[in-house]
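Working notes, beginning with the structure itself.
The complex is shown incomplete by one protein chain, all other protein chains being positioned as in the whole.
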Amino acid sequence: MSGVLARRRPHVAVIGPHQATAEERDQARLVGAAVGTAGAVLVCGGLGGVMAAACAGAHHAGGLTVGLLPGTDRAEANEHVEVAIPTGLGEGRNVLVVRSADAVVAVGGGYGTLSEVALALRAGRPVVGLGTWELRRGGQLDPGVVVAADPTEAVALALALADRRR
Amino acid sequence: MSGVLARRRPHVAVIGPHQATAEERDQARLVGAAVGTAGAVLVCGGLGGVMAAACAGAHHAGGLTVGLLPGTDRAEANEHVEVAIPTGLGEGRNVLVVRSADAVVAVGGGYGTLSEVALALRAGRPVVGLGTWELRRGGQLDPGVVVAADPTEAVALALALADRRR
Amino acid sequence: MSGVLARRRPHVAVIGPHQATAEERDQARLVGAAVGTAGAVLVCGGLGGVMAAACAGAHHAGGLTVGLLPGTDRAEANEHVEVAIPTGLGEGRNVLVVRSADAVVAVGGGYGTLSEVALALRAGRPVVGLGTWELRRGGQLDPGVVVAADPTEAVALALALADRRR
Partner (left out) sequence: MSGVLARRRPHVAVIGPHQATAEERDQARLVGAAVGTAGAVLVCGGLGGVMAAACAGAHHAGGLTVGLLPGTDRAEANEHVEVAIPTGLGEGRNVLVVRSADAVVAVGGGYGTLSEVALALRAGRPVVGLGTWELRRGGQLDPGVVVAADPTEAVALALALADRRR
């Protein structure tokens, strides 16, 4: 941690399921690595699957990782979370993940991830997706989630969109 | 309010945008009326649009209406909310709307509504939709939201699914 | 429930421990009865002890009772709660109890009750106490909690202070 305080760096939330496929975990690790390499802070829900893989990637790249846990026990965090906040809010912590981020990258996705995508869009946070939900209303595709081709592009897009927002 | 306590009756959350079309408000009013007629408790986010129309329908049918408000001021509630809880949690109150319900009916929908649909499915609450989001992953339609043909069918489905759950 | 909507009536939170003495429960029942008789809405944490006794008193007096529960299951509410909101926020629901009230009556008190007294004073809600905490700083008694002689006086004071605030 140099003299530049972490909170002035961009914060990227990486969201995705605790129960993830091997491919999703591989993608999440690459997303995390790109976040860490860029000097951004990685925020997530602190548990396993996509969250743990993203933290591992960021941590090995020297990045700072923050986990906002659903339960009340810090030990619930995956081993690559540096700062673990046991919120005790259950899925209510999803709101905090989104509020803590300048941009969001979604990898895969169950219903919990979908709630974070929606809360992020509601709060005006840009969302970039990798193999995540496709949202339609009245037969029309909703343009909220920016689809990326691969992890590197996802993080580049997230950082560019975060930068435009700050 | 008879001797049977309200909390033993089924609770149906009606979710939908504050900025709603006339058609969505008409549908929400009919949904609310059916909830009230069935003797169920109507839970919502307490504001305008779909929420106000649903409360009006339920209230005129003699139903009990509960509004879980995002802000800290009870006066923020629409005029048909009987019990207003100013949570001060912002969009974090969406989690409470879902937790308070045995089933959810979504009418139309912006991103806030989408977050409630997702949180409900995550929490195992059945969700019935009227002109709401269509969710797809990997080109496949997600079966989480049960599509209803009209407001009467929506409430009948919601009550049947709530009953199965209790 | 007449035509006058519940949310326009004053809301009084009754706070006190789940583990309560017989005397505290007796006082809480009288407090609840006075709240109900006055046509005010009783808000509480929804569990046993002081909370259950207050709800019983209010309910038998024809009052409306609201329970903001720490857990996620409505069945956790005591049997005299009419509207039960399972917040899932744990002790975080104490903030909601206070935000929902125009005035607070504290009967007895453990640490949870103390947190509600403090949060109420922080939010500018008047607090009336019956056998509750005495707060001192630097040897000086803090005047925040208005001490009442008995349950009837406690509710009269709470309603007068709530009225001044509205």
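Order as written gives the chain letters A, B and C; numbering starts at 1 within each chain.
The working rule: contacts are C-beta pairs under 8 Å (C-beta built on N, C-alpha and C of every residue); 3 or more make two chains touch, one makes a residue touch a chain.
Owing to the predicted nature of the structure, the values given are computational and were not obtained by experimental measurement.
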| item | value |
| --- | --- |
| Residue in contact with the excluded chain [from A:Pro86, A:Gly129 or A:Pro151] | A:Pro86 |
| Touching the absent chain when the full complex is considered, from C:Leu5, C:Ala61, C:Leu114 or C:Val147 | C:Leu114 |
| Touching residue (missing chain; options B:Ala28, B:Val43 or B:Leu89) | B:Leu89 |
| Interface residues of subunit A (partner: the chain not displayed) | 1, 5-7, 11, 41, 64, 66-68, 72, 74, 77, 79-88, 95-96, 99-100 |
| Sites on subunit C contacted by the missing partner chain, in the whole complex | 89-92, 94-95, 109-112, 114-115, 117-119, 121-123, 131-139, 144 |
| Subunit B residues touching the omitted chain (full complex) | 72, 88-90, 92 |
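Just so it is clear, only the chains that are shown with their structure count from here on.
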| item | value |
| --- | --- |
| Central chain (by mean CA position) | B |
| Computed distance of Cα centres, subunit C from subunit A, in Å | 40 |
| Computed distance of Cα centres, subunit C from subunit B, in Å | 28 |
| Where subunit C touches two or more other chains, by residue | 72, 88 |
